[in-house]
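Removed from the display is one protein chain of the complex; every other protein chain stays in position.
As written, the chains take the letters A, B and C, and residue 1 is the first residue of each chain.
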Amino acid sequence: MEKLLISDFKEILNKLKDVMVENRDYLIEIDGIMGDSDLGLTMSAAFTAASDLAEDYSDDDIGTMLSKAGMAMSKAAPSTMGTLMGTGFMRGGKALKGKAEINLKNLYSFWDAFMTGLLDRGKAKIGDKTINDSLYPAVLVLKDESDRNSELYPAFQKALKAAEEGVEKATAMQAQFGKAAYYGEKSRGKVDPGSIVGKLLIETFTDYFKTQ
Amino acid sequence: MEKLLISDFKEILNKLKDVMVENRDYLIEIDGIMGDSDLGLTMSAAFTAASDLAEDYSDDDIGTMLSKAGMAMSKAAPSTMGTLMGTGFMRGGKALKGKAEINLKNLYSFWDAFMTGLLDRGKAKIGDKTINDSLYPAVLVLKDESDRNSELYPAFQKALKAAEEGVEKATAMQAQFGKAAYYGEKSRGKVDPGSIVGKLLIETFTDYFKTQ
Amino acid sequence: MKKFLNKPEQFVDEMLEGIYLAHPDKLKYVNNDLRCLVRADSKKGKVGISTGGGSGHLPLFLGYVGDGMIDGCSVGGVFQSPSADQMFEVTKAIDQGQGVLYIYGNYGGDIMNFDMAAEMADMEDIKVLQVVAGEDVASSPKGEEHKRRGVAGIFFVYKIAGAAADKMLSLEEVKRLADKAAANVRTMGVALSPCIVPEIGKPSFTIEDGQMEIGMGIHGEPGIDKGPLKTADETAQILVDKIVKDLPYEKGDEVAVLVNGLGATPKEELYVLYRKVSEILNKAGISVFHVFVGEIATSMEMAGLSLSLLKLDDELKELLAKPADTPFYKQFQL
Partner (left out) sequence: MKKFLNKPEQFVDEMLEGIYLAHPDKLKYVNNDLRCLVRADSKKGKVGISTGGGSGHLPLFLGYVGDGMIDGCSVGGVFQSPSADQMFEVTKAIDQGQGVLYIYGNYGGDIMNFDMAAEMADMEDIKVLQVVAGEDVASSPKGEEHKRRGVAGIFFVYKIAGAAADKMLSLEEVKRLADKAAANVRTMGVALSPCIVPEIGKPSFTIEDGQMEIGMGIHGEPGIDKGPLKTADETAQILVDKIVKDLPYEKGDEVAVLVNGLGATPKEELYVLYRKVSEILNKAGISVFHVFVGEIATSMEMAGLSLSLLKLDDELKELLAKPADTPFYKQFQL
């Protein structure tokens, strides 16, 4: 089975930064519809901080590096999504603490802890129209794939599909959390910006594995 | 020689009100160029108050009525021009105190006292680009005409001509008083709203005498 | 965007530099971070009170740090929560062994970060209790009060909690009183024009010419009714009706009133509105103990206002009446 080293995670964090910077204006735009237009700014700031941290990290402990990246993110962007990303990376990193090599099983445990962190910190439930609604289905797929010892790329391809479907489903939901919740029924039919961030996370991992 | 009674002055104050109301928007407009756009409002308010007072005045003392009209004006419109009008009518009225009949000589003494009131209260000199610059030349003409025992209408026709010329001259001057003074050199070439009010005063008297 | 600023991304830090330069004897920062603001002096042995939230709402939040009010504030970017880390630094700086009360508005980012900060404080054995203020009746219906936005009414919560802490009451007791204030305040606002986040550079929402939005939040969150501009009296009637029915405030109740300007709206207009508010309350048999009129919680240059009522009892009244002296808010004994 494939192994990921700390250099892979540095590269992935770097790609995540690029993706968030590329999607800066798009995220600003969709967060502007029912939110405060900051998501493009905060995600760029958060992932830049994470990537900078990773670049400077000189040890080989993947878990610790990801935890520290999470701390850096929550300092750099203390918005809802910044804090959730920070929490996710901190918790996910904790699950990988001490590891210098990672396989799909480990990667699933990262995402599982990440997801639990989001649910803990945000207190939103599945169906509340948040990032949870794209990320949670993807993490469920990763569990399956990890149980079945799949390869990374196909596993993430499936997870991405689930995340994309999650985005669609979230679009139809009524927002219960965050600024969009003030729109009540009117929030239905509008894309949830957080769910897009969830999808972008999985997509970036997927793309990375594709090119390996 | 023609005599004016209290009924004539009531009618003249009524006409002055009409004239100021008709010129409301025009005065607002020209006061807007270098002032605060209130001249149309204040002149309408002042002369409405004066006319209302005159209407209710039941005695035959022309001077007292005009003084009281002046007081009413300065209460109703305490702007520069309202205060000057108030002062003018108070001082002019004082000069006619106790009179129930008025001839051109008396009328000149009204305007003379009126003009002195303006100079006293406002402290502007001739040439400072104010109402003084249209009214003072007109009052000088009235002095001449009164010395020559002229008829009312031709006397005021000449006074009006002087007032009109005064407006032209004032236009070329640099403002030294009031809000327009902040424009310094730039105030040259722009009509002085107060000088227009001076002209309207004389014009209304002239028109009244024409129709008698 | 017409603003006095240099680089938009420096806006908050330069504002803070200006604040520290203007009030060196009253305010300072800790952890070498301008955004961790605390009182320069402090009363020994007192419960600490800390708040935090996005910038762009002055005098909210940091303006209430001072004598008789609160002790520290973590400062976020414009309309952005400060970080848990910053909150924790402020917590450490103001704790005097009696614990710290967090008072903040009901916004997702703030809640998560204050929760994180409380966890950090717990790890260092600093006792932290939290009060979340959310009183905008337009933001969520009755029965769903927990979803309501915190707006200008938080001022009352600071004032009550601050006076309580000043009386050297315990953390639990300060929290009880702050909770009581939070439970007894209701607010509703109305906006006439948007505001601009410097880093964004243009309004992130619009209100058309001749229109007003009733119930809009202080970051431009949607209101409950967008429609033609109403008169001051009509506006007052709508706000009072909705607020009074919600708690409900009843005949015989005594209240404090806050007429808050959102930024561009002149004080003149706030008083025109209060004239009607006073008349309506008077007719309803609700008596006004004191009215606060001015800019208490703003949205930069947004035009609009909000109305808050706080229902009083003897203990709240006593605390509300105590003096306060911060660089942004001064009150003599009422």
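One rule holds in what follows: contacts are C-beta pairs under 8 Å (C-beta built on N, C-alpha and C of every residue); 3 or more make two chains touch, one makes a residue touch a chain.
Quick caveat, the model's predicted, so the values are computed rather than measured.
**Student:** What are the shown chains that the left-out chain touches?
**Tutor:** Visible chains that the missing one touches: B, C.
**Student:** Which residue, B:89, B:177 or B:209, contacts the hidden chain when the whole complex is considered?
**Tutor:** B:177
**Student:** Using the definition of touch stated at the top, determine which of C:18, C:227 or C:285 touches the missing chain.
**Tutor:** Among C:18, C:227 or C:285, only C:18 touches the chain that is not shown.
**Student:** In the complete assembly, which of C:139, C:235 or C:260 touches the absent chain?
**Tutor:** That would be C:235, which touches the missing chain.
**Student:** With the missing chain put back, one of C:30, C:58 or C:224 would touch it. Which one?
**Tutor:** Looking across C:30, C:58 or C:224, the contact with the absent chain belongs to C:58.
**Student:** Where does chain B touch the missing chain, residue by residue?
**Tutor:** Touching the missing chain: residues 28, 32, 34, 36-38, 41-42, 71, 74-75, 78-80, 82-84, 87, 121-122, 177-179, 181-183, 186.
**Student:** Which positions on chain C touch the chain that was left off?
**Tutor:** Touch set of chain C with respect to the missing chain: 2-6, 11, 14-19, 21-22, 55-56, 58-59, 192-193, 210, 212, 229, 231-233, 235, 263-275, 278, 291, 293, 295, 298, 300-301, 303, 305, 325, 328, 330-332.
Going forward, only the chains that are shown with their structure count from here on.
**Student:** Please state which pair of chains has more C-beta contact pairs than any other pair.
**Tutor:** Comparing chain pairs, contacts are most numerous for A-C.
**Student:** Using only alpha carbons, which chain's centroid is the nearest to the whole structure's centroid?
**Tutor:** C
**Student:** State the chain with the largest centre-to-centre distance from chain A, centres being mean CA positions.
**Tutor:** For chain A, the chain whose C-alpha mean is farthest off is B.
**Student:** For chain A and chain C, what's the span in angstrom between their mean Cα positions?
**Tutor:** 33
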